[in-house]
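Sharing a structure here in structure tokens format.
Just one protein chain is left out here, and the rest sit where they should.
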Amino acid sequence: MRLSGRNLKCVRGGREVFSGLEFSASSGEALAVTGPNGAGKTSLLRVVAGLLVPADGAVALEGGEAELSLSEQAHYLGHRDALKPALSVLENLSFWREFLGGRPEDAGQCLASVALDHAAHLPAAYLSAGQRRRLSIARLLSVRRPVWLLDEPTSALDAAGQDLFVRLMRDHLGGGGIIVAATHLPLGIETRNLRMEGAK
Amino acid sequence: MSALAALIRRDVRIALRVGGGALIGVLFFLTVTVLMPFAVGPDLALLSRLGPAILWLGALLASLLTLDRLFTADHEDGSLDLIVMSRTPLELACAAKALAHWLAAGLPLIIATPALGLLLNLDGAATFAVALTLLAGTPALTFTGMIGAALAVTMHRGGLLLAVLVLPLSIPVLIFGVAASQAAISGPLSFGTPFSILCALSLISFVIGPFAAAASLRHGLD
Amino acid sequence: MTLTDLANPTRFLALTTRILPWLAGATTVLLAIGLYQSAMAPDDYQQGATVKIMFIHVPNAWLSMFVWGVMSVAALGTLVWRHPLADVAAKAAAPIGAAFTFLALVTGSLWGRPMWGTYWEWDARLTSVLILFLMYLGLIALWRSVEDPSRAARAAAILTLVGAINIPIIKFSVDWWNTLHQPASVFRMGGPTLDKAFLWPLLVMALAFSLLFITLHLAAMRNEILRRRVRSLQMMQASRVAFSSEVGAGSRDGHASNEIGAA
């Protein structure tokens, strides 16, 4: 499997965010997207996720399931965590597991793998920022998607949480997955780097 | 299908939990209807003549009011991104969300109609007619209103803009809804004609609403 | 037993557990006496047997206003004295008050039907009770729309006090509106000159319903205290994790939102 972007150009609000961008990542590889604020890291991830339409160029996933689009084979972990405070932790996760379909796994088990099982029946409103992030990460595990698109995944995570996340990313890469992560901090895994300088 | 069922279950659950707005819509409907006699006077004959119109206007405003949050909440917390990316067609997801909204906010309005009919001096048959037209017509209000909600979320504006966008679209539903209930109460038209048109409007909105909403969400997300 | 003793919810819980059975017993006895007396009461020469509805309508109507009064005192307790039980009392009273107001409306309408020939007349009294009912529902909606009860308590307290000031104004306006339109039938619900044969059952019933309210209110307050205890325990459970030191979350979040703005 190989994820590649060719000659990507992104324009937002009349301003060119980046242009002529090339990248690629194969099965088992992680791509770390770095760069200063406003360089377009989030925009790039959203272009890959299919949430933004590039002004030029294209993103392609070779070797995936032919009848599915790239965004249907990807998990997107953004700044906003898609959690409903009125629902319990377990209800939040079970909903996404069921909605995203795929091969369902036990939601409780996913919670256990991010060490949130003790909080399964609490309203998500009571969670701290780090716990919310863990719950979002549990969503990545609940349904298998080969491509993970992560926007600042380790923000708000404590040391234990980061270790845990590194382990989960290694598992994913070991299973032939692809990770594209926008980050300021070293991810703790072997990565190829894509440095974005931002538009001049 | 289980994905859509999960979406409907989640939305209904949120609407009924603390902080959800489902029951506030009914309360708004009640309050607006109760206000009318203070404006037109407690003349029971007049009220029973105006009754269907008052109830329809109240239901229209109440369903519009609660539509505001249909996509905004999911947009703000990022759920909408994941819904757009999922393997469920966005049109179907929009339809499921609208259906959930109707179940949580539209159905209670119809259940409240008999009590309000009593206040407006409508007899049993008239109340039944109004409730029936609301049952056939409120889905159309929700599904056309959904287009406005989708447009409003991509423009980052809600509230009044939504009202201005949606109210003109709901004029046909209002016309045939009130006409059908008036026909059932006093004639001279037969009830069947306007009621069938009302049902047809609902069916058309089932088709147009999800497609238009999905299109505007797809092109408007950033 | 002083007010400061009551301020301690644990002591309040112990107290309620002790007196609730007695209150419930007294309510049952009084209700039985009241019901017996109202059954034995003679028919009114004008209204016939329908006067019996008065024995349950008037207590409910009285409670609909009394409960708002209780909530207003509790609202003062929340805003002025910050008494820890005040918002519990206010929150617990709202649904009970709404239920009594609903009963006052329904029994009034059932009483009016033989007199007016219709279930609903936009009579000044009934209309005022209807508006009171809507205000109760609005208050409950306010309580339900905020998850944090102590934050909701302030808002609800202000609304309750505004309501207490506004209710007489609304009542006056509705009276004026009603006389302006000269209603078809003028119907006095229980005149000022009430026969003793009606007065006694009415008084006993009013007392019984007031006791009923106090019983229900105390029980509901107990539930509310337990609910808040559950809530605070749950929040402790959420925060009590082996890896609770999530340092730097705030600053990184701030950074993240910058980026959304810039991107």
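Should a chain be cited, it is by its letter among A, B and C, assigned in written order, with residues numbered from 1 in that chain.
Keep this in mind: a residue touches a chain if its C-beta (ideal position, glycine included) is under 8 Å from a C-beta of that chain, and two chains touch if they have at least 3 such contacts.
In this text, contacts and distances are computed from a predicted model.
Engineer: Suppose you had to identify the omitted chain by its UniProt name; would it be "NADH dehydrogenase subunit M", "Heme exporter protein D", "Putative Na+/H+ antiporter" or "Ferredoxin-like protein"?
Structural biologist: For the chain missing from the view, the UniProt record says "Heme exporter protein D".
Engineer: I'd like the shown chains that the missing chain touches, ordered by label.
Structural biologist: C
Engineer: Touch as defined at the start, partner being the missing chain; which of C:Thr118, C:Ser145, C:Asn166 or C:Gln234 qualifies?
Structural biologist: C:Gln234
Engineer: Who touches the missing chain here, C:Thr50, C:Asn166 or C:Ser210?
Structural biologist: Once the missing chain is taken into account, the touching residue is C:Thr50.
Engineer: Which residue from C:Ser72, C:Thr107 or C:Asn178 sits in contact with the chain not drawn here?
Structural biologist: Of all options in C:Ser72, C:Thr107 or C:Asn178, contact with the hidden chain holds for C:Thr107.
Engineer: Going by the touch rule given at the top, which residues of chain C touch the chain that is not shown?
Structural biologist: The missing chain touches chain C at positions 7-10, 39-40, 43, 48-50, 52-53, 56-57, 60, 84-85, 88, 95-96, 99, 102-103, 106-107, 110-111, 113-114, 150, 212, 216, 219-220, 222-223, 225-230, 232-234, 236-237, 240.
Definition applied: only the chains that are shown with their structure count from here on.
Engineer: For chain B and chain C, what's the span in angstrom between their mean Cα positions?
Structural biologist: Distance between chain centres: 31 Å.
Engineer: Please work out the Cα centroid separation of chain A and chain C, and write it as a whole number of Å.
Structural biologist: That pair's centroid distance is 50 Å.
Engineer: Using Cα averages as centroids, what's the distance between chain A and chain B in whole Å?
Structural biologist: The computed centroid separation for chain A versus chain B comes out at 37 Å.
Engineer: Among all residues of chain B, which ones touch two or more of the remaining chains?
Structural biologist: Residues 18-19 of chain B each touch two or more of the other chains.
Engineer: Which residues of chain C are in contact with two or more other chains?
Structural biologist: 147
Engineer: Please output the residues of chain A touching chain C within their complex, sorted ascending.
Structural biologist: Contacts found on chain A: 12, 17, 37-38, 40-43, 79, 85-86, 115, 118-119, 122-123, 125-131, 152, 155-161, 184.
Engineer: Can you tell me which positions in chain B touch chain A when the two form their complex?
Structural biologist: Result: residues 2-3, 5-7, 9-10, 13-14, 17-20, 76-79, 81-88, 221-222 of chain B touch chain A.
Engineer: Okay, in this complex, where on chain A does chain B touch?
Structural biologist: Contacts found on chain A: 12, 46, 49-52, 68, 71-72, 74, 76, 78-87, 91, 94-96, 98-102.
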